[in-house]
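Every protein chain of the complex appears in place save one, which is left out.
Order of writing sets the chain letters: A, B and C. Residues in each chain are counted from 1.
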């Protein structure tokens, strides 16, 4: 099982690197800080959730036989062990409370926005556009390594909801949402928006506001 | 055995990084989309297959004694276990069907072409020529990590056929081609061309066509 | 325990990458060599120690439940085993003498300043400002890998004192300072300043002084 995990994790990491800006919470924070027009937000969101869903379907298609081979075709999960459903969408560690998950999600997505704001701020490090994707990928990878222990880096709602919905549709059933008495699935879906806005404002207050006009 | 694998994998990875464009399927897709003249394609292909063959010979020369030491000089493989022949050319996991391998190969090489198209598209991220090789290497490495579990990243026909031919010549015999009732060797040889063309057109339809003229 | 270590180490590494210049010893060496005004030094130092303290608090908040889960809520350490306090501030290996720790700290911080001086020296490699952070991160990561065995890379006083103070406040108590008969905590706090100045002057003598005026 561990073997399969490692490889598949690679799919998500690679996806994260190239698609670092495909994050609904990030788009929301940009809209809140006036860097993205509000009327464009729904289009971005739809694209982001659809893209993540397509990616989940791709992974499923490529690893269909591997998953069947390991699970014996039984797509089941319990409240103790999400099993192979955890390949697609993350689930929290047993010791983590709801409060703990919320703190984790807020700190993680705030840090993401601080990094993202610094990278694209042309008055700061003058990162050329050809390196922005590279730096964003580095930031996401750093956050991914640092925050994976508690509950799988809950900083991107699209990266969370779409694969979860996909696992629901292909047979893992309502458990993917009702896990932990319905007290888990909405955290990575809702909380990153607050964390991202917080991070965006932290950058504005502590850095942005201090550049000469 | 695992020990040797790890190190030798390094040889191929390093080769992949520097030679990311040395891929017959990629050249074919560029020809199909009008970015490479058709009459140049055969020259590219010959160079690519010869280069990969030379690389296989180099690896064999350097690790000749290591391979002899581990195999006892017996270059044999069975349908259950390709053994050391798998150092040179990949073989599929036991659970993988022909359909599964084809899906894997198409998705992988389509993603490669989407990445490659984005990297060289000067209207997109304006990647300077000095960073193209670096980004291509990153893309290939990412695909390599994500797609190695099923059947060893079948996205480059030259990287597959030439080393396979080499193992045939130095003593592993017809088994390297007849593995799995002749139902394996042609997949990484043929399918990546379809996947690459698919990926190239996906990029054109979804991105390229939307740039202002 | 090892499991938790690995993940949390990621937090510090990520922090080191982005905050490579947030080092009081580095600022001190820049002041000594006339590259930073002395009157600005106290402001830098205060910011650096506060920042590291805030980072330690962040890590504690995010991993509070993980730490409680593993320690059973007992924040204790002995002179033989610093336990979980070692997640925040480093402690020396058992075999290391005071002299050994001092040598390690001087060599490490001297190398850091040699690297940093070379990176920002525009007459040397002409590193563009957008890549300085990246190269500094690489240098710190390289030093981190090479020097972690003896006593946890004692090259940044802020990265050491602030988390140590934090562990003192949240319940590990005076042991975090009195470890090894009070003969450890001051080494990563004081020695890097000497090493950093040494490294800065080595660069000036061996490289800087040889550029045409």
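Rule of thumb we're sticking to: contacts are C-beta pairs under 8 Å (C-beta built on N, C-alpha and C of every residue); 3 or more make two chains touch, one makes a residue touch a chain.
All values derive from a computational prediction rather than experimental measurement.
One chain is not depicted; across the entire complex it touches B, C. Of the listed positions C:32, C:47, C:61 or C:127, the one in contact with the omitted chain in the full complex is C:127. Residue B:133 is the one among B:41, B:86, B:120 or B:133 that touches the chain not shown.
Residue in contact with the omitted chain (choice from C:36, C:58 or C:107): C:107.
Across C:58, C:96, C:190 or C:204, the residue that sits in touch with the chain not pictured is C:96. The missing chain lies against subunit C, touching residues 93, 95-97, 100, 103-104, 107-108, 115, 125-128, 131, 135, 138, 142-143, 145-150. Mapped onto subunit B, the footprint of the missing chain covers residues 3-4, 7-8, 10-11, 13-14, 17-18, 58, 61-66, 68-69, 128-134.
Operating definition for what follows: only the chains that are shown with their structure count from here on.
When every chain is reduced to the mean of its C-alpha atoms, the one closest to the centre of the whole protein set is A.
When the CA atoms of subunit A are superposed on those of subunit C, the rotation angle is 90 degrees to the nearest 5.
Distance from subunit B peaks, on a Cα-centroid basis, for C. Subunit A has residues 128, 131 in contact with two or more other chains.
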